[in-house]
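Just below is one structure, and these are the notes that go with it.
One protein chain is absent from this view; the other protein chains keep their places.
Up next is subunit A:
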């Protein structure tokens, strides 16, 4: 009796294994709908708005089905690189300014000039359009404009007798504000900015320097980085910025950061992603400009908050272009997305959206308006290899914050690694 059953079981397993291999393709071939895959990074709020926009597009284009998926930036970055290596890039992808050089230079992205009819760009800011070009070819379109910001709790600011920071306030004035907050009873009021390359760049630009030179190499010295880290370390020892134990836990989402965990009342972040604090601080949440250099030179800049591109290997580039056109140029999408991915690049949408935003998005619009015309040109797209350096920067700062090595020693180490990673 045993043997027939065993044989039957094995045959069944074989059938299942074979069916498993063929299953995926069969079901999509059956319906005639065009299916596009669209992946991005972001939080739950962005997901809700994006799904709404996708649904509106699908209603207007019943022949197109858009499958979406999203994750945090760190895992998104790694997954996309793996998909690119395997030749399985989703039709529509969201890219960071830091990824453009790599993806455009590796034939992963479609030349959007081939879809000009479906995807007009006349209404978009020409300076910003350039951020999606490599070698004169438009590989991606910026979705919105963002800038660095100080997110803070208005209530704490008021109790410390501080006024809302104005554009041009300096790093010293920022440190003094922290001292007043501490005097008002807010122990370690600010998240230590030393672990993020983004804030170092703002500090550096305030002194008229920059992160990368035209040759794609680091354009700052170990002494520059050591001075920045010595500055943040002094603040940490004064009890003004977060402890090493809290700083080290930051992993790219608001939930892991000291302010998100209610251990601090102020934190640097990008403007649109600061929406994540709203759940905890409600209308006490405010945005202010970043501190500037000693002579008032602004360090922050307008950056494409993210760009959208179409995979070179997409089998439906025309439909993908139509979806991009909808997201970037249509009133319907603008009304749904607001300034969630930064203020729109399309001038017409910008004037339509800015006066209408509500809640926290008003803070974003207000900040960008207050900085209008005051900032310097954004840096060129970061070179390949910069991607990994962002993580190195944060990891290396652990050594400084836990006082395992001096800022100078760690800064030398960082530059050594930067030189290897950035080799052409």
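Rule of thumb we're sticking to: a contact is a pair of C-beta atoms (placed from the backbone, for glycine too) under 8 Å apart; a residue touches a chain by one contact, two chains touch by 3 or more; residues count from 1.
Here, contacts and distances are computed from a predicted model.
Colleague: Consult the UniProt record of the chain that does not appear here and report its protein name from "Heme exporter protein B", "Beta-lysine 5,6-aminomutase beta subunit", "FeoB-associated Cys-rich membrane protein" or "Carbohydrate ABC transporter permease".
Modeller: Its UniProt record gives the name "Carbohydrate ABC transporter permease".
Colleague: Of the residues A:108, A:128 or A:371, I need the one that contacts the missing chain.
Modeller: A:108
Colleague: Would you mind spotting which of A:81, A:129 or A:312 touches the chain that isn't drawn?
Modeller: That would be A:81, which touches the missing chain.
Colleague: Who touches the missing chain here, A:168, A:216, A:313 or A:388?
Modeller: A:388
Colleague: Can you list, in ascending order, the subunit A residues touching the missing chain?
Modeller: 2-3, 10, 13-14, 17-18, 74, 78, 81-82, 84-85, 102-103, 105-106, 108, 244-246, 248-251, 256, 261, 384, 387-388, 391-392, 394-395, 398-399, 401-402, 404, 421
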